[in-house]
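Sending over a structure as C-alpha cells; questions will come in a sec.
Shown here: the complex without one of its protein chains, the others still in place.
Order of writing sets the chain letters: A, B and C. Residues in each chain are counted from 1.
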Amino acid sequence: MAQPQQDDATTPGKPPLRVGMVGYSFMGAAHSQGWNTVGRVFDLPRRPVLAALCGRDEAAVRAAADRHGWASVETDWRALVARDDIDLVDICTPGNSHAEIALAALAAGKHVLCEKPLANTVGEAEAMAEAAEAAHGRGQVAMVGFNYRRVPAIALARRMVAEGRLGALRHLRVTYLQDWLVDPGFPLTWRLRKDMAGSGALGDLGAHIVDVAQYLAGAPLVGVSGLTETFVRQRPLPGAAADGPAAGPGGLGTVTVDDAALFTGRFAAGTVASFEASRFATGRKNALRFELNGEHGSLAFDLERLNELAYHDHTEPAAHAGFRRILVTEPDHPYLDAWWPPGHGLGYEHTFVHQARDLIHAVAEGRRPEPSFADGLQVQRVLAAVEESAGKNSVYTPVS
Amino acid sequence: MAQPQQDDATTPGKPPLRVGMVGYSFMGAAHSQGWNTVGRVFDLPRRPVLAALCGRDEAAVRAAADRHGWASVETDWRALVARDDIDLVDICTPGNSHAEIALAALAAGKHVLCEKPLANTVGEAEAMAEAAEAAHGRGQVAMVGFNYRRVPAIALARRMVAEGRLGALRHLRVTYLQDWLVDPGFPLTWRLRKDMAGSGALGDLGAHIVDVAQYLAGAPLVGVSGLTETFVRQRPLPGAAADGPAAGPGGLGTVTVDDAALFTGRFAAGTVASFEASRFATGRKNALRFELNGEHGSLAFDLERLNELAYHDHTEPAAHAGFRRILVTEPDHPYLDAWWPPGHGLGYEHTFVHQARDLIHAVAEGRRPEPSFADGLQVQRVLAAVEESAGKNSVYTPVS
Amino acid sequence: MAQPQQDDATTPGKPPLRVGMVGYSFMGAAHSQGWNTVGRVFDLPRRPVLAALCGRDEAAVRAAADRHGWASVETDWRALVARDDIDLVDICTPGNSHAEIALAALAAGKHVLCEKPLANTVGEAEAMAEAAEAAHGRGQVAMVGFNYRRVPAIALARRMVAEGRLGALRHLRVTYLQDWLVDPGFPLTWRLRKDMAGSGALGDLGAHIVDVAQYLAGAPLVGVSGLTETFVRQRPLPGAAADGPAAGPGGLGTVTVDDAALFTGRFAAGTVASFEASRFATGRKNALRFELNGEHGSLAFDLERLNELAYHDHTEPAAHAGFRRILVTEPDHPYLDAWWPPGHGLGYEHTFVHQARDLIHAVAEGRRPEPSFADGLQVQRVLAAVEESAGKNSVYTPVS
Partner (left out) sequence: MAQPQQDDATTPGKPPLRVGMVGYSFMGAAHSQGWNTVGRVFDLPRRPVLAALCGRDEAAVRAAADRHGWASVETDWRALVARDDIDLVDICTPGNSHAEIALAALAAGKHVLCEKPLANTVGEAEAMAEAAEAAHGRGQVAMVGFNYRRVPAIALARRMVAEGRLGALRHLRVTYLQDWLVDPGFPLTWRLRKDMAGSGALGDLGAHIVDVAQYLAGAPLVGVSGLTETFVRQRPLPGAAADGPAAGPGGLGTVTVDDAALFTGRFAAGTVASFEASRFATGRKNALRFELNGEHGSLAFDLERLNELAYHDHTEPAAHAGFRRILVTEPDHPYLDAWWPPGHGLGYEHTFVHQARDLIHAVAEGRRPEPSFADGLQVQRVLAAVEESAGKNSVYTPVS
C-alpha cells in the first residue's frame, strides 16, 4: 500500500503558495472551490495550500474551514496578515473593508486577491492601486476579483477582439439583469443601505459590466451619462436592524441605494456603449449580457448560457452569414484544454478556478496580473462618474 | 358559367372605400399589398378599392399601378387630392412632403393614412395633429403608419400589459438594430443628408421604437437623455449627386445625420427605459427588440422572429417559471382568427394588411384611429427632445 | 385621369394563364392568395388569371369566389375541366378525388397543380404519374403541391446540399409535430376515418417530411421500417355523422387512422434517416423540423421559424465553429430578390406565391416541374412501405 505525500495538496513537487482568506460566505465558498480545484485540473508552477480562513465568529469560521478544507482559522484579519506562513491574502469581505485589509496585506509583503468592487470610494481605490504598484516593484502581485473575465466564452471574446476579427468597434451593449428585489416585501438588508453598501445595482452589478466592457474593448471609457432609479423606496426592516438611521414608521426603512442604473458611455476610439444594471428585471436571474458590433463582425453573450458565445462574421457572403453559437468547450478555447471533452460544459464556479490559475501564474512569474488594482480603480472611476452624472440630470461626465 | 360581380373588389356588397396613394416604392408596395389582401382575409364594413396611384414619373407610376392593381394613375398629388372619387389618401412619400399633402387632403375632406415619421419637424407635426383633430369633428379619420403596432405579437404584448399581467412596469429596453451602413463604401444617399432626411437612425428607426414603447406602456415619455454618433463621416457621393452642398474632396461627401442614437427615458409612473437605434449593428438585419419588466412579469420580442412573444409569469412558483415562447398564431391572438391554423406564421407584409383593416374599421365607425396624428406628434416631440439632449451633453430634457 | 388596362391582372402585357381551381377551404384560400399575389411580386412570363372557382355548394363557392377574386364559379368539376377558357386546373380537394380530377384535366389538355398527397393509393398515383408523363409530351405541366419546397430556407438548404457544402450525407432527422388531437374530446372528423382520409398523421404530415427529405437528399429512400400508433381510439362522433361504420356505443366512434407514425429509412448512398409525424406532440403547432449531418457540415430547420436556417460549417477551425442562424431574407436567397429588405420576414402563405411562380415558369418554358407527379408517386410508395412495415412488426421494407 503506497502512500503519496501526506499533504493533501495537488500539483505536488511545486513550491507551495499558502493562502489566507478573509470572509467565508458566498464569495468565500466560491473562492474556496477555486483554490481546492485548481491544482486538480491545471498544471501549476506553485502549489496552492489552503492555509487559513479568517472570520470574526470563531464557531462559524471553524465550521466553514472544516467544510472547505482550510487548515487553520483566525478571527482577526490583522493576525492573519501578520502570519509568516501566509503568502497570499484573499479578501472576500464586503467592499467597505477592502482598502484597509489590502493595504495592510501589501505592506506585510503578501500577494493580494481582492474581491470586486475594489473599494467603495475612488479615494480608497487610488490608495490601493498606488500601493499595488509599489508592491509590484517588490515582486508582489495584487489582483482584483472580476471573475467573469475567466468565463471561457468571455476570454474567447476578448481574444477575438484583440485579433482584430471585429475590426473597429462601433457598439457595446452590456446589461446585468437580476430580479431578486422585485418583491416589495424583501427586507431592507445591508445591501440596500448606502452607508454600508456604497451603492446598489450600480456598484454590485454595474462594476462587473464596466469591467467586462473595458476588458473586451481593450480600452477605458472616457465619459458617461447615467440615470439611477429606486423603484421601491420603503422596505420592511429586518429584525433587530430596525434601529438604524434609515428606520421609518411602521417597521419600514428607507432604501438608500439604486435599484437600477442605466448609462451610456464613449470610448476614445469612437465606440459608443450602453449599460444597464438592475435587480428588478423580472425573470432574469443572472443575465450579464453583451453584444459587440464591429466593422467586420459581432459577438454576443449571456451569462445564463455561459458555455456559449455568439459570433457573426461579416466577411462571409451574406447568403451564408449569421450569428453562430460557438460552444466554448473546445481544446483551443481559453482554459479548456485542461477540462472535459467538447460539449461537457463548465459552471459558474469554475471562473474561480481559472482566476486562481491565472493568479498563481502571475505570482510565479512576477507579472502584473489582469485585472490589476489599477483596472479596479478605473472601474471605480467610471462608477463615480455615473453617479455624478445621475446627480446632475444625466449630463455627460468625463471619467477622471 | 356563373359570374360574380365584375368589380374585382373583395368584401362584396359593402360600400367602397376608394383609396388614392401617393408614392410607390418600398412603402408603396407594402401598402398596396395591404389594400389588396385585407378584404380577402377579413370581414370588413367597407370594401377597399385601389382607385388611384400617384407619382411624378408617369411611366414608372403606371408600371407600378399595373403591377399592384391600382385602377388609375396621377402624376400630381394635388390632382389626386382634388378628385371626387377618392375617399382616403394614403401618403407613402418621404417625410418632408407629409405635412403639405396631409393638410391638403384633410382640407379636401379625405381620410388620411400617413407613413411614419409623421413629419420632419415638430412644427409640421403640430399643424397636422391640429388639422386631424378638426377633421375628426367632420367625421374624417387620420392615422399615422406605425405598422409595427399591427404585429400580432406586439398587439398581444399591449393587451397583456393593459390587462395588468405585468403589474407596474419597471423597465423598458427597446432597440432597433440594422447594419446596412457598416460598409464605408456605401454611398451618400439622400437618407444620409440632414437637409433631406431630417435625421438618420433616430428618425427612421428611433421613431418606431419610441412609438412601440409608448404604445406598450400606454403612456408618454416625459423626458430623455440622448447621445448620437456618426461613425463614418465621409462617404462616396452617388453619381450625379456630387454637386450638392455636402460634397467634399475626392468624390466624398459629408454624412450629416446620425448613424446611431442611444437614449434613456422616463415615464411619469416611474418606469425607466433605454433605447438604441443603429444602422451599424453588424449582423442584425431588422432587430426591433423589446423587453418589459413589471412587478408581476416580463415580455420580450424580436422583430426578426415576429411570430413569437416571450412571456415570464412571475406569479408562478419559481420552480416552474421561466420565459415561455408564445407562438402568436392562435385564434385568440390579435388578428389571427382570420388567418391560418396555429403554427402557420405571418410575415412582415401582413402588418400592412392589419393596418388597413383597423383603418377601415375606424373610418366606418367614425372613431379616432390608433395611432392618431396626435400619437405621431408625441413621437416627434420625443425625437426632438433626444436631439436637443444630444446637442447639450446628454442632459436630461423634458418632452415638451 | 389615366386608366391602366381594365383587366385587374398583374404582369400586364404577358399572355394570360387562366386558372380554374377546385376546392375552396383551407388549401383553396392559400392557393388563391398565391395566385393573387404572385404577379404583384414577381416578373412572370405568363399572367395568371383567376378564371373560375369550383365547389359543390353554389352559395358557398360564390362567396369564396367573391372574397378571393375568382371571376366565375362552377359547381361541377367536370364542367370546369370542359371549359375552353381554362388553361390550368388547380386541385385543392381531399385526396380521394385527386386522381379522377387530375386524370380528366390532363386528358382535357390542361396543366394541373394537384395538392398533396398526390393520391390516397399507390395505384392511383401510378396512373396519375403515367398520365402526367404522357401529357408532358404534349406540352402540359403537372405539379404536385408540396409547398414546403418553396420555403426559402428549405430551398436554400437544398441548394447548399447540391453545392456539396455538406459533403456525403450521414443523417437526416425529420419530424412534423402538431398537437391538435391531444384533447380526447376532439370529434371524430373525416380526417380520422380511414375510408375517407386514407391514413392519419402518416399521410397528412408524413407525406410532407418524406418529400422534404428526398428533396434535400436529392435521392429517393430505398427502404423503411415503421411503427404507427393510435393513442385515442374512441372519439365523440360529430353530429349527424354518427351513422357511419365506425360508430360505437355511447356516441363514440372508432378512430381508424394513426395518430402518430415513426419510421427510419435508408438512402442508397448510405445515409440513414429518422422520421416522426404526430398530431399528439403537445405544444408543437407546426414543427416540421429537420437536421442534416454531412461530412463537411450540417443544416437544421424548424417551420415554426421559417425565415431561418441553421448551418454548421465543419471546415472552419473548431475554435470559431458553431451552428449559425442564417436569416433567410437576403437578396441572394431563393425567391428573396423580389421581396422586402433583409430582415423583413415572409410567412407561411408565401410558399403558395412561390409555388405559383415556379409553376408559371414551368408552363411557359415547357419544363417538367418540381415536384412532378412522379415525385408525388415516389412519396406515396414510401408511405405505403411504411404502412406495410408497420403491419409486419416494423420489418425493414424496400420501397418498391
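Simple rule for what comes next: a residue touches a chain if its C-beta (ideal position, glycine included) is under 8 Å from a C-beta of that chain, and two chains touch if they have at least 3 such contacts.
Small disclaimer: the values here were computed from a predicted structure and weren't measured.
Enquirer: Quick one: which of C:100, C:229 or C:370 touches the chain that's been left out?
Expert: C:229
Enquirer: Can you say which of A:18, A:31, A:46 or A:83 touches the chain missing from this structure?
Expert: A:83
Enquirer: From the list C:13, C:270 or C:317, which touches the chain that is not on show?
Expert: C:270
Enquirer: Touch as defined at the start, partner being the missing chain; which of A:123, A:164, A:187 or A:347 qualifies?
Expert: Here the residue in touch with the unshown chain is A:347.
Enquirer: Which residue from A:31, A:68, A:357 or A:381 sits in contact with the chain not drawn here?
Expert: Spelled out, the listed residue whose C-beta touches the missing chain is A:68.
Enquirer: In the full complex, which of C:97, C:234 or C:293 touches the chain missing from this view?
Expert: Answering carefully, the residue with contact to the hidden chain is C:293.
Enquirer: In the full complex, which bits of chain A touch the chain not displayed? Write them out.
Expert: Output for chain A: 1-5, 8, 10-12, 26, 29-30, 32-33, 36-37, 39-40, 52, 58, 62, 65-74, 79, 83, 178, 180, 284-287, 303-308, 327, 329, 340-350.
Enquirer: Tell me where the left-out chain touches chain C, residue by residue.
Expert: Counting only chain C, the missing chain is touched by 166, 168, 170-171, 173, 175, 177, 179, 182, 184, 225, 227, 229, 231, 259-260, 262-264, 266, 270, 272, 274, 276, 278, 280-284, 291, 293-298, 312, 314, 321-323, 393-396.
Enquirer: By the contact criterion defined above, which parts of chain B meet the unshown chain? Give residue numbers in ascending order.
Expert: Spelled out for chain B, the touching residues are 156, 160, 311-313, 317-327, 330-333, 342.
Please note the rule applied: only the chains that are shown with their structure count from here on.
Enquirer: When the CA atoms of chain A are placed over those of chain B, what is the turn angle between 0 and 180 degrees, to the nearest 5?
Expert: About 180 degrees of rotation relates the two copies.
Enquirer: Approximately how many whole Å separate the CA-defined centres of chain B and chain C?
Expert: The mean C-alpha positions of chain B and chain C differ by 35 Å.
Enquirer: Based only on mean CA positions, could you tell me how far chain A sits from chain B in angstrom?
Expert: 43
Enquirer: Just curious, how far off is chain C from chain A if you go by their C-alpha centres, in Å?
Expert: So the centre of chain A lies 55 Å away from the centre of chain C.
Enquirer: Got the chain B residues that touch at least 2 other chains?
Expert: In chain B, residues 284 touch at least two other chains, as defined above.
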